[in-house]
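A protein chain is absent from this complex, but the other protein chains hold their places.
Naming follows writing order (A, B, C, D, E, F, G, H and I), and every chain is counted from residue 1.
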Amino acid sequence: MEGQHQRRSSIAAIAAERPNLASIDPSMLDRLPAYSATLFEAKTQRRLTFEQIAEALGRSEVAVAALFYGQARATPEDAARLAQLLGLSAESPLASQMVGFPDRGRAGPMPPVEPLIYRLYEIVQNYGYAFKAVMNEKFGDGIMSAICFKSTVEKEVDETGAPWVVITLKGKW
Amino acid sequence: MEGQHQRRSSIAAIAAERPNLASIDPSMLDRLPAYSATLFEAKTQRRLTFEQIAEALGRSEVAVAALFYGQARATPEDAARLAQLLGLSAESPLASQMVGFPDRGRAGPMPPVEPLIYRLYEIVQNYGYAFKAVMNEKFGDGIMSAICFKSTVEKEVDETGAPWVVITLKGKW
Amino acid sequence: MEGQHQRRSSIAAIAAERPNLASIDPSMLDRLPAYSATLFEAKTQRRLTFEQIAEALGRSEVAVAALFYGQARATPEDAARLAQLLGLSAESPLASQMVGFPDRGRAGPMPPVEPLIYRLYEIVQNYGYAFKAVMNEKFGDGIMSAICFKSTVEKEVDETGAPWVVITLKGKW
Amino acid sequence: MEGQHQRRSSIAAIAAERPNLASIDPSMLDRLPAYSATLFEAKTQRRLTFEQIAEALGRSEVAVAALFYGQARATPEDAARLAQLLGLSAESPLASQMVGFPDRGRAGPMPPVEPLIYRLYEIVQNYGYAFKAVMNEKFGDGIMSAICFKSTVEKEVDETGAPWVVITLKGKW
Amino acid sequence: MEGQHQRRSSIAAIAAERPNLASIDPSMLDRLPAYSATLFEAKTQRRLTFEQIAEALGRSEVAVAALFYGQARATPEDAARLAQLLGLSAESPLASQMVGFPDRGRAGPMPPVEPLIYRLYEIVQNYGYAFKAVMNEKFGDGIMSAICFKSTVEKEVDETGAPWVVITLKGKW
Amino acid sequence: MEGQHQRRSSIAAIAAERPNLASIDPSMLDRLPAYSATLFEAKTQRRLTFEQIAEALGRSEVAVAALFYGQARATPEDAARLAQLLGLSAESPLASQMVGFPDRGRAGPMPPVEPLIYRLYEIVQNYGYAFKAVMNEKFGDGIMSAICFKSTVEKEVDETGAPWVVITLKGKW
Amino acid sequence: MEGQHQRRSSIAAIAAERPNLASIDPSMLDRLPAYSATLFEAKTQRRLTFEQIAEALGRSEVAVAALFYGQARATPEDAARLAQLLGLSAESPLASQMVGFPDRGRAGPMPPVEPLIYRLYEIVQNYGYAFKAVMNEKFGDGIMSAICFKSTVEKEVDETGAPWVVITLKGKW
Amino acid sequence: MEGQHQRRSSIAAIAAERPNLASIDPSMLDRLPAYSATLFEAKTQRRLTFEQIAEALGRSEVAVAALFYGQARATPEDAARLAQLLGLSAESPLASQMVGFPDRGRAGPMPPVEPLIYRLYEIVQNYGYAFKAVMNEKFGDGIMSAICFKSTVEKEVDETGAPWVVITLKGKW
Amino acid sequence: MEGQHQRRSSIAAIAAERPNLASIDPSMLDRLPAYSATLFEAKTQRRLTFEQIAEALGRSEVAVAALFYGQARATPEDAARLAQLLGLSAESPLASQMVGFPDRGRAGPMPPVEPLIYRLYEIVQNYGYAFKAVMNEKFGDGIMSAICFKSTVEKEVDETGAPWVVITLKGKW
Partner (left out) sequence: MEGQHQRRSSIAAIAAERPNLASIDPSMLDRLPAYSATLFEAKTQRRLTFEQIAEALGRSEVAVAALFYGQARATPEDAARLAQLLGLSAESPLASQMVGFPDRGRAGPMPPVEPLIYRLYEIVQNYGYAFKAVMNEKFGDGIMSAICFKSTVEKEVDETGAPWVVITLKGKW
């Protein structure tokens, strides 16, 4: 009886310590660069959120998460700070891999099967031409860069207490 | 010689009158609801931008453009104001079509072949899991609505004078 | 001024008369049997909901809507009642077309691009194996028929006043 | 002769003990999160049905099965109860994996090749627009959530003794 | 009242005269050769089943239906008999079209969206390797012709009164 | 010289002993359930044809082959007889796996790349609508079950000595 | 009675006059250049085979057929001879269209649904790497041109009287 | 310096010994049957060309290469000769695997990504209907077998010294 | 006889006047904007090459051809000069359409079926990662713009007299 009670408690304790901590399932690793496993593992062990890492690196949370998923290149500065923060050996091949050139776009299938990511895809599917028409009227013919690009995710709470996600996509024209 | 000069001028005049006015090519009409052709034609004839229409309807530019592309439903209010603004007969079947239920998602192929829209798709492809991880850490497990959703497109100019597009996606969690 | 006011009123009037009346956009007709256009047009002119038609035919709303979209076969009884209700000539080729054998499955693309229908698809994608496992434990090896099949859509309101859709799928094992 | 008889009996005995117990074939594991293998193995060894587990957790059978297939997130409560019920170590990485954020939608290919799951897909393909039309008439423009969503599977027997599956899908509008 | 009664009767009468008569919906015609429309129209007007036509031509029902759908070539004999049976002018271009070389395989999409045809596809998907293994053991390495090929569809009723479809596929090895 | 002669003979001897024995290449195993490898290996070692196994189990050859490919569920009776016939331990996990619920449809890609299986696919592609039309005229609207379904493969020799494959597909309507 | 007899005869007569004359079904025309319809129509009216046309033009049958299907460019010589042979006006836009640059590759879908063409596709699928290996050993690394390319189709009859098709593909290395 | 010179020489020596010897890269093995690796390895070690093996077996080079890629079945004679020629143990499971029934069509993706094989695919895409039309005029309605089929690859040199590949495809009608 | 001779001559004359003049087949028009038909028609009637038009507009040939295919936007200057050069009315809707915002990417299917365009696609398929690696080493992480982009096509003749195409792609990093 005791034992059972303790088991339940220890998991509740885990949950209390890390209410929302993005980690990575081993079955997803083959779509990611080799260093992703190491980074996520260290992040989980040290119970760090992307917000905390972003603050330490002086970059946005989205940029840091993109780096973990192999979609962005770490500067040597980033790599050094990450190694220190996550307790990784600076001499490990990992550090030099992170400053390599990313082979982007392989993190998941398209169309996305993950519902949350599908919603973003659906926005492009439904509003794509509306975005284009408004941009064309505002900027003329041209294109918004998806590379020279910054992004943030913020939380807003409306008057009824309901939370809203606010994603900002900022790309050079 | 005169004639030539005049021709050139008249086109230059057209260009001067409508520097950036989103219209629709006939070859795209079979992907859109029947009323899109009428709306775009009237918009072109009256030389109205989405910004002007949005102001008249009290909605965002993106929402108005989405309505023109058949991705959003007009309220009876919207329909009445649009009919007035564009000089359409309120008794025409168009009005009742606009307040019908949209069959969304058909405006263009996926993956997009239009480069500007592809850039948005690429953002989802590359940053999808990064967005998910950050949202999960900020909001827990859940989803951002692509339906209970608002969006704006703004223009910013940086210190070097270069223009940036700022897209804001705001969806209920 | 008068005129404008009237215009707005007449559309508001239309909206008042038909708050929620499913119709069909002409651009969708090539995916449907030839009689769909006629049925939907008559339904719109007579301002009938599927609920009203279902009551008159003694069938479920989903079954009637499926018949309009060419996914179900009308019995001669159904055809006769529909012809009467919608004011169609019983001698028209339409009547005999409706009692033909439907060429099912062409109403829209798969995966669905329409967000509402995509949500149903997503349920199959995410919960498919969960449904299978539970059915196998309850019924043994076998299959649920999608043909010998009934379905209803109901509206429920929870204690907070929020509406819920309740879809019931009932298939022979 | 004896030996043969016994062999047959022992398998018959197995069958008698577990008439219908959903398990998982090793060849399917690479589509599932790492903890699925452990959960299913323990479920098989303890000869527990989803019905029994659902009762112990106070959740629906579909929700529990979805959790086993990595499509739903366990609450810390769920994780603690599951660990106890299945005899898993609460300190194992499994527990913390189960309360991670699921990477949904990878359990099987779409269109489904499994006939039972295909039947559900076929319902969406054939009746998708019928569902949409009826929902639009009942609720107006909008969408049924596939995330804020509950589901049950029940067994009914009609007057001729034939079994019917009744799936209820309940989603917030 | 009279009128209504009559309307219902006339459709019921139609149904009585043609309980099961395969026809073709106009929306399907663009997937078929030009003569299909004429043949099906004449078949419907004369209320002929494929069984009756097959008897008149001395061929199997499946072969005749395949000819109507443009999947088989009519012999001059077939064409002459069909013209006579369906009241078509023998000098019409139709006759010479029917004895042309069919451009097979375009009657519908693959995978099939029509549920009845999907069931046949599913048999190939699930049992394909089982058929191959049994054929290889019976015939050695080789192939069953899908061209030098005959097929019948028969109806059987089992002891409980339930109907069964029996399809026989006979191909040269 | 002797040696060479003997080598040739021993292979010829193998061929003489097993003129036509379906086996399975290791490269195909990842598409099949875990027990398929064991069953095929034992079948090869004991030099049993599906005909011999089918006779021992009292089932059709196609059903037995489908079981080997993981497309059908073994009854406990089947499992016990197979274990005895193939010399497998009845206590092995294999036995309980075989009476699990199959995850059907994964044995090979669709469209099939194997020419023999492609021929069956081609029959569905070319004759699908012909089968449907004939079935509809014979049975009315409905569907042939691909689950409540039996199948045989027979060999016929015509008057010129040429072999024909006769596949019979029998499904409940 | 007389009439019937005559009808049958006239079709038989047609068949006798043109035992094997490739024509084109109207439903295929949208995949072909505009002049294909005219060429095939004239060929049918004059009852010319590709063999006869090839002889008149001094080119291979395959080349002529490819020209009719819009896959090859006519030289002005070819165009002039074809116009004369088929009785076309040399001033018609057709002549200049034929000497335009073909937009190749649109004649049919890939993978082919036409069984005869699928057989050629299957040869590439099954023997592709075998051809490559043999060519590499004979020619070294390189490629066989599909543009600087000639092809013939011949008929051979073996000792048992069975016909064989012999296709020769000759491409510059 | 010496060392360097020797290194270069030894590789040049290798090249001299085997100017054109088709081998197989390990990354391709998972698309091929298990015995392909062994056959290719032995072929490379003994420095045999397909021409030499074909001569020893009395079959065409294409047939032998197809056998190496798992697209054709070895006769027991072939297997015995190959075992002798390549120094394989006749008792190894390899021999019995080679006389098994091939699971054809998996050697590479379609459409081919290998440029040399793509050229053959392109010939089918561009000339498919031309081949069909010429065959239909020469043979009537029917099909060329891709199974009862022989093929050769020859080298021709034209008057300018340029090499041409001549592929002959000979299939029973 | 005379007539024949003249016919041949007149076509030869056409060919002499326009040795190489890119035009457009009507069957391709539905993939292009509405004004493409008019532009190509006028270009053909006036027998103008892209080189001549490019010179008149002061732009590269590739840019002008892209404009004709609807992939680039005409400046008002371009539109005025084109209208003059091609004899189009400056007041026609065409002029304003050309200065609209192009809906790019629809000119043809991907992967390309046209062999010439496929070769360019194949270069991307085969050399894509090689280009990326070299660019990354030369420029660091980043991207080459496909929008802020210029291109030319030149002809070179090597010492053996063989012509070479030289395509230059110049994009901002």
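Quick notes on this one:
By definition in this document, contacts are C-beta pairs under 8 Å (C-beta built on N, C-alpha and C of every residue); 3 or more make two chains touch, one makes a residue touch a chain.
What you are looking at is a predicted structure, and each value in this text was computed from that prediction instead of being measured.
Between the chain not shown and the residues G:34, G:85 or G:147, the one that touches is G:147. Contacts to the hidden chain, counted on chain I, fall at residues 19-22, 49-51, 61-62, 65-66, 68-69, 71, 104-105, 107-108, 110-112, 114-117, 119-140, 142-146, 149, 151, 153, 155-156, 162-173. Interface residues of chain A with the unshown chain, by the touch rule above, are 30-34, 70, 75-77, 79-81, 83-84, 90-91, 95-97, 99-101, 103-106, 110, 146-147. For chain H, the residues touching the absent chain in the complete assembly are 4, 6-8, 10-12, 14-16, 18, 21-23, 25-28, 44, 112-115, 118.
Note that in this section only the chains that are shown with their structure count from here on.
For chain I, the set of residues that touch two or more other chains comprises 101, 113, 115, 118, 147.
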